[in-house]
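All protein chains but one are shown in place.
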Amino acid sequence: MPLVLVRVDCRLIHGQVVETWLPHTGANCVVVANDDLAGNPFLRSVMELAVPPSIHMVFCRLDEVAKELERIDSHEEKAILLCSTFSDALRVYNSGTRFSSINIGNLHYAAGKVEISPSVFFSPEDFEAVHNFRDHGVEVNVRATPFEAGTTCEPGRK
Amino acid sequence: MVWQLLLVAAIGAVAYIDRTAAFQLMLHRPLVVATAMGAVFGNAFAGAQVGAVLELLYLVRLPVGASTPPDDTGAAMFGGAAAAVASSSIGLDAGSFSAVLLLSVPCAETGKAVDRLVRRVNGRIAALTIESVERGDSQAVEHGLLAGVALFAISGTVLALSFSGLGLAAGKLLLPCFGPASKARFAVMLPLFPLIGAASVFSCTRTDRTAPAFYLTMWTVFAATLFFRWAG
Partner (left out) sequence: MGGLTHSVRRKVWWRLFLLQGCWNYEGMQNVGFAYGILPALRHYYRERPEDLIKSLKRNLEYFNTHPAMGGVILGATARIEERVASGEADPRAIGTFKVALMGSLGAIGDSYFWGALKPMASVAGAILSLIHPALGIAALLLLYNLSHVLVRLKGFAAGMDGEESAVRFLKEAGFTGRTEDRKILAAILGGAYAGVLSSKTAFMSGEGPSAVGFFIVALLAVHIVTVLFRKAVSPSEIMLFLLVIGTIFIWR
């Protein structure tokens, strides 16, 4: 399995991913699973400027993740998978990509959301997604950078 | 005495505003702050000595997104003040130097907690700002922002006064407990702190090519300077 980290982050690629998670996990590939980005070359080109040239960047649609990961596995690369929302991550999981834990980095505030950590706010659908992941035995942890102690989301919390 | 208080308050406000709220011109770096504190309390050189070590120590923790690094500005305020009063005419002895560095850690962690608190209060200010804008008041944005900056400045002033006060108290007590006359062993640790600092720089600049660059330079410089010390 080439995946070293699966992360939900509303900002996708940013400093926390590039400067802390990439060195911490030793990954050399970043898979950005996002339907909007896959169809927008302008934004993709900006994102590609943000990672060191030695990192292999892959943009794909949510339903193509499993296929892309297989290819990455054959190159023996270690990959970080990024999704912008919880429901995207769930779709990736349901379309056949298996992982044992998922990291929540940033989900920004909006009215009616519940604060989980300083940078993570859950909507009712997000709680639903946590339940779904827990039912499948996937551990959900909330951590912006590897330096933080982090919290594991308990299923009873609502 | 009064002018010292005023200077510390001013340094605190400037440094903490520069740290997060505005400009980020690096006026908040430990080297700058500790030297300034040292100067206020009578020994800029002792302050700079401590500041140079603190400068590198926390670099490995980056201020990325919502994650807050330890407050090395606060540690430098404590360290600069303590170093200035603990140093004698020949400078700061190794035992007190080590003790100043080690005792500055609680300040760094306290400063970090206060920083988070300020950002929470700013959340209230931002919410009020948005409410006022919705009522049609565009100037609320200016007021909200200035309120935030003022909050950073006030908390910075308070932190600077407390940390430097603690530093003065610690500095006065340090010399008898940790200085050359004591039995303390802190002095043997001193060479370790610059190495932790160097490791911090090395860790946050790590790429494929930096490891040989770092270790090779370390060896070359070590050998060269040692040779010149023996020769000279």
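As written, the chain order gives the labels A and B, with residue 1 at the start of each chain.
In this text, a residue touches a chain if its C-beta (ideal position, glycine included) is under 8 Å from a C-beta of that chain, and two chains touch if they have at least 3 such contacts.
Predicted model, so just to flag it, every value in this text is computed and none were measured.
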Neighbouring shown chains of the undisplayed chain, as defined at the top: A, B
Chain A, residues in touch with the chain not shown (by the definition above): 11-19, 23-24, 37, 40, 42-43, 45-47, 49-53, 108-109, 118-119, 121, 146-147
Contact set of chain B toward the excluded chain (per top definition): 20-27, 29, 31-32, 35, 44-45, 47-49, 51-53, 55-66, 70, 98-99, 101-103, 105, 108-109, 119-120, 122-123, 125-127, 129-130, 133-134, 136, 138, 141-142, 144-149, 152, 182-186, 189-192, 194-207, 209-211, 213-223, 225-226, 229-230
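In this section, only the chains that are shown with their structure count from here on.
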Whole-Å gap between the CA centroids of chain A and chain B: 34
Interfacial residue positions of chain B with respect to chain A in the complex: 61-62, 64-67, 116, 119, 204, 206-208
Contact set on chain A toward chain B in their complex: 11, 14-16, 19-20, 23, 52, 54, 106, 118-119, 144-145, 147-148
